[in-house]
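All protein chains but one are shown at their positions in the complex.
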Amino acid sequence: MPAYKLAARQEQSSNTQIKIPSRNGEISIGTGSCTIIAGPCSVESRKKYLEIAMLIKDMGVHILRGGAYKPRTSPYSFAGLEEEGLKILAEAREITGLPVVTEVLDPRDLDKVMYYCDIIQIGSRNMQNFSLLKEVGRSRKPVILKRGLAATVEEWLLACEYILNAGNDKVILCERGIRTFEKMMRNTVDIAAVALVKELSHLPVLVDPSHGTGRRSLVAPVARAAIAAGADGLMIEVHQNPEQALSDGEQSLTPAMFASLAQDIRKMEQLQVS
Amino acid sequence: MPAYKLAARQEQSSNTQIKIPSRNGEISIGTGSCTIIAGPCSVESRKKYLEIAMLIKDMGVHILRGGAYKPRTSPYSFAGLEEEGLKILAEAREITGLPVVTEVLDPRDLDKVMYYCDIIQIGSRNMQNFSLLKEVGRSRKPVILKRGLAATVEEWLLACEYILNAGNDKVILCERGIRTFEKMMRNTVDIAAVALVKELSHLPVLVDPSHGTGRRSLVAPVARAAIAAGADGLMIEVHQNPEQALSDGEQSLTPAMFASLAQDIRKMEQLQVS
Amino acid sequence: MPAYKLAARQEQSSNTQIKIPSRNGEISIGTGSCTIIAGPCSVESRKKYLEIAMLIKDMGVHILRGGAYKPRTSPYSFAGLEEEGLKILAEAREITGLPVVTEVLDPRDLDKVMYYCDIIQIGSRNMQNFSLLKEVGRSRKPVILKRGLAATVEEWLLACEYILNAGNDKVILCERGIRTFEKMMRNTVDIAAVALVKELSHLPVLVDPSHGTGRRSLVAPVARAAIAAGADGLMIEVHQNPEQALSDGEQSLTPAMFASLAQDIRKMEQLQVS
Partner (left out) sequence: MPAYKLAARQEQSSNTQIKIPSRNGEISIGTGSCTIIAGPCSVESRKKYLEIAMLIKDMGVHILRGGAYKPRTSPYSFAGLEEEGLKILAEAREITGLPVVTEVLDPRDLDKVMYYCDIIQIGSRNMQNFSLLKEVGRSRKPVILKRGLAATVEEWLLACEYILNAGNDKVILCERGIRTFEKMMRNTVDIAAVALVKELSHLPVLVDPSHGTGRRSLVAPVARAAIAAGADGLMIEVHQNPEQALSDGEQSLTPAMFASLAQDIRKMEQLQVS
């Protein structure tokens, strides 16, 4: 038995499926088809967020994303609209019928985030913020747990174990690239970790090729690779005008690029491989 | 001007000195002599903590350390005595006259930690826990900010900038090893980063050779190297019985080894190098 | 213009196709379909090599691999059969009609390797063995240049430039995993580098998921991911009895596993994605 117990494949041989209620019908993550989460890095304004949400809502996206609390390396960078951003996300859900996910940074903001959103995201920098993990573990909301920048697969599963052990069994893992010496990409997507986690654990795994590469041109090939490696879904940054994004513009797709990628993914799902 | 501003050498050409009041007289970090912080990884029990504190108090230690809230990779590991641990630290201070430092993991525990302890430590895993950084930034207690496992020097200084920018100018940096591919040591101490930070910033820098190497036999040579590279102090794990420590036993010195190291450091301080 | 010139996409907008003559007709690498190179890590004996060659020759393999000169971390490990191994490779080619590739470690062995084999491999450890690069650059044989364990994509393309600049334009790149902190896999396959190299250069790119992961169970998913990311081919270790292999047993597929993977790859080729 590995050090993580509840997350282990030995604990549960069937794949965990996580259900997200939505006005358009329940969304299930972990059923074998690819769940697509898309949206801009940050909620920059009500107008811009609702606009992008409307643009992409019929392009194959299942869940909308957008940051209200942004973890920024510098205290002088735009750090999100906070509660106002949460309200905009809730409004976008109202208009599109799609569930919304956003990141929480502080255990004291968790109630607010849960009130407005459908899925809670724990970001890479907080993968070992154990008090935050325990707090989301006490909730019953689905949680996306991103892999830490320099976390081993075992540490990632143990971080996940904090949430499971606190009582919340709705954890979705997300590979978003690890830090290496390579300078031409923001991070290095560890594609084999996707298959390894599917082997070691029963939980669903997503891939975020936007943060994973930091280069727009690499998002589609890495997204396709993720599906081919067995990922249960994707998180993709899309912006109506990437050049003017307040954060992560270089890695955001345009709506047209996203539509084309979503079609490729649909084709890949029809493949029957072992 | 670099992205960090208040931390930058350009902002202040003289070295910042951080003063810690103590019954035995004020301790100053950053004055050119080596401040030694020592103690066990965790406060394991009242009896054991007071015993080790008494054993080392006259061996050249300036500040006592001990974890009350422990960030553990697995939720099933010993995670510290929490508030009870804080009280034991305060009692050790009472008995020895030495100030105490302990790590805080959750912004909601900060008031308690500040009530009982003299210095707050932000650990490696929380270096980019921005809500915790802002919270300690609003206090006036000295803060030791450990470098993240995979943080660049610039990111470390920007994390420090969060604290400074929130109003607390008493930040002490601590290099504790970064994560690399090397398997025979727990981490890789980045000794050049000590000299680089002294060049880029006016803030004091410590080195933690215990976490930095994870091997008892390497603690003394790396501690000496740290002083030779310009570090303002050291954090050293000492345990009366390392084999039975509840955490980090392999990297803890015995009191006798610590006494010998403290003597070496005193000799090194007398060297006049450029 | 980047620092590499002849390798750059700016130098040649169309994809380079590398042709390998063979008794069964010419093999072209870089035409859009997936070239499969397979065989055991080492040529262990004439009997075993011919046996595995016959077992897999009709399973979709285009080129046979097998090490005659093995770069081994320890001087006490099995280092290959040397010239005898080359002769066995040539005999396997005779019997199967498939071209053969093998690694060269020393410029003084190059003539022999070129005499017996169809493709020369420069291994990861020799990616910056510049005298070897210049020497194969003076030949006219196709060369597979594996990425160094800790080489950036730019360094890899510059190593390739040594070969091109010496006059040999038949270079095939091969991503085989980089070294990171992860302990559960031998290396970390940098899947985005495949797409990045296709963007920056006109040369074909293979992926080696066997060395890339070091775990048999991960070879197939990573192979599929490589194709989805745009790789021009795969190098796969196959052994009739992986448990008894003299090297790399844990990452070798059985012939049955290989046959199943080859079928998946054929299905993936029929996908029309952007």
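Note that the chains take the letters A, B and C in the order they are written out, and that residue 1 is the start of every chain.
As a working rule, contacts are C-beta pairs under 8 Å (C-beta built on N, C-alpha and C of every residue); 3 or more make two chains touch, one makes a residue touch a chain.
Computed from a prediction, not measured in an experiment: that's the story for all the values here.
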Displayed chains contacting the withheld chain: A, B, C
Candidates C:Asn165, C:Ser217, C:Gln240 or C:Thr254 - the one touching the absent chain: C:Asn165
Absent-chain contact - pick from B:Arg108, B:Lys141 or B:Arg224: B:Arg224
Listed residues B:Val194, B:Leu234 or B:Leu253, member touching the removed chain: B:Val194
Interface with the unshown chain - residue positions in subunit C: 3-5, 71-76, 79, 105-109, 125-126, 128-131, 134, 149-150, 155, 158, 161-162, 165-166, 179
Subunit B, residues in touch with the chain not shown (by the definition above): 150, 152-154, 178, 180-185, 188-196, 199, 209, 212-213, 215, 217-218, 220-222, 224-230, 260-261, 264, 267-268, 271-274
Missing-chain contacts mapped onto subunit A: 179-181, 183
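Convention: only the chains that are shown with their structure count from here on.
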Identity of the most central chain, Cα criterion: A
Chains linked by the largest number of contacting C-beta pairs: A-C
Rotation, 0 to 180 degrees and nearest 5, that superposes subunit A on copy subunit C via CA atoms: 180
Length of the line joining the C-alpha centres of subunit A and subunit B, rounded to whole Å: 35
For subunit C, residues contacting two or more additional chains: 180-181, 183
